[in-house]
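All protein chains but one are shown at their positions in the complex.
We call the chains A and B, going by the order they appear; numbering starts again at 1 in every chain.
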Amino acid sequence: MEAEIKEKIVSMEKPHMEAPPDWQPVIMGILCNWCSYAGSDLTGTSRIQYPPNIRIIRVPCSSRVDPWFIIKSLQTIADGVLISGCHPGDCHYISGNYYARRRFLVTKKLLNFVGFHENRVQFSWVSAAEGAKFAKVVTKVTEDIRKLGPLHLYKKENS
Amino acid sequence: MDYTKQIQDIAGRLFSEGKIDIFIGYRNTGFDENQVPVLIHQYKDVDQLLFTDKSVFNLANYLKYEHTRNKRVGLIVKGCDSRALNLMLTESQVKRENLYIIGIACEGVVNETGEKAQNCVECMMPDAVVYDELLGSATGKREYQVNADIRELDEKTLTDRVEYFEEIFENCIRCNACRHSCPLCYCAKCCIDQETATLFHGANTTSSAFHALMTWSLHLAGRCVDCRNCEKACPIHLPLHLLHKLNEKVIYENFQENLAGMTEGDRGAFYKYSLSDPDDFIL
Partner (left out) sequence: MKLTTYSTDQAGLQAFYEAIIRAHDTYGPVEKFGKFDFKKVNSLSECDPESPIPRTMSVKPLFFPKSAKVMKYTATSAGTELSDTAEDPLAGKRVILGVKHCDARGLQVLDAVYKWDYIDTDYEKRRENTILISPRCDQAATHCFCTSLDYDLETLDAVDVAVINGADRKIYLQARTEKGETFLKENATGLTSANGSAEAEMKKQYETFAASFRLKMNYQEINERMQGQFDSPTFEEVPSSCVSCNTCAFVCPTCHCFKISDEKIRDKGVRYKSYDSCNNVYFTLMAGGHNPRPVKYRRWRQRAMHKFVYYKERFGVNLCIGCGKCTTSCPVNISIFEVVTKVASSMQE
């Protein structure tokens, strides 16, 4: 038990903040048009269930994702961010996801450095044929965020 | 490190040969031991110029202002400044033929308390890499070492880091001195200056400071030359270098890229890729 509590303290940004009882995580999903968005479509048409906590935004390519989108999502409504693109080598624009990969790593590490848990921002490669994988990824991310609780860091002060 | 005489000679020669319209250098404040950057237009002002280890400010910064646009400019660059200048050249902000560059093989500048500045102790490339004339003797490239503050913070728990950084963002007054002092922040309208209510932050709140500093540091990731103009400019003395040094460390450890702006044409780590970049963080 004690070890569990200790682990919780180490892994959470603000351990003293409790989640309200009816709280549901909100996940911002930014998906590339050519693979992951089609993949998520396949998940739906194949009638595979995944948590409804994800809010999906479609972008032309994973390299369209400015790190600023991630910061912005975390500062407004999201408790976590999932970004998904084509597998390496499959990019519709030849090399977009290779550039994106570099940017994501730095963004993730920097956010982790200033205090966001590393599971708050996650990335995946999901192709148009991987409906089942998309459902698995969303389930995993939702469960990760649910474990971490609501995000309280640097939220926009609008009330 | 004192090149006052050489610099006065060179600037005087350039003015009398009619090679430049403006010379950017340093002069004494006249009140204390600090120095003010100065833009000189005539031969008669040349004797104000000096260069010592108190010549801290990165003069490449002045190339982005209206004073120097489309003029022939002479300026002094240290190692880090010259790499910033190289990036500005690469990103088409200035024209090389308009510049006369006096490079310095730098021995390190001192901070307020008179000690050698931290970035100079850790400096990897103290010699100017782009110049028309080099003062001092070049010592060459040095080994990369992880910044001491980064190492210390990395060992802390997440909760401790949250507390540490919350204090930083809370104390920021958003004067934007960091951005204005950065030679690589040359955008005519900065994205963090916009005030659309739903998207951006106009107020000086903690969340707005977080948004501004994070966006700013990510825009400089892979381009930052570690001249620390931002940190020296900060009136609150926030340790802004932490954000840049962390980016630098991640980029070095994962992509083996460091020292932005070593050659003209090199646009930094985010403008290239390798098939073998780390992939293990991706689901």
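Basically, a residue touches a chain if its C-beta (ideal position, glycine included) is under 8 Å from a C-beta of that chain, and two chains touch if they have at least 3 such contacts.
Not measured: the values here are computed from a predicted model.
Within the set B:Asn86, B:Asn147 or B:Thr205, the residue that contacts the chain not displayed is B:Thr205. Considering the full assembly, B:Ala233 is the residue among B:Leu50, B:Val162 or B:Ala233 that touches the omitted chain. Of the residues in subunit B, those that touch the hidden partner chain are 29-32, 34-39, 57, 61-62, 65-67, 167, 171, 173-177, 179-181, 193, 195, 197-198, 201-205, 207-208, 229, 232-233, 235-239. Although one chain is not shown, part of subunit A still touches it, namely residues 76-77, 156-159.
Simple rule for what comes next: only the chains that are shown with their structure count from here on.
Taking each chain's centre as the mean of its C-alpha atoms, subunit A lies 33 Å from subunit B.
Against subunit B, in their complex, subunit A makes its touches with residues 9-15, 67-68, 71-72, 75, 88, 95, 98-99, 101-115, 117, 122-125, 137, 140-141, 153-157.
Put simply, subunit B touches subunit A in their complex at residues 153-154, 157-159, 161-162, 165-166, 169, 191, 199, 201, 203, 205-207, 210-211, 214-215, 217-218, 221-222, 242-243, 246-247, 250-251, 254-255, 269-271, 273-275, 277-279, 281-283.
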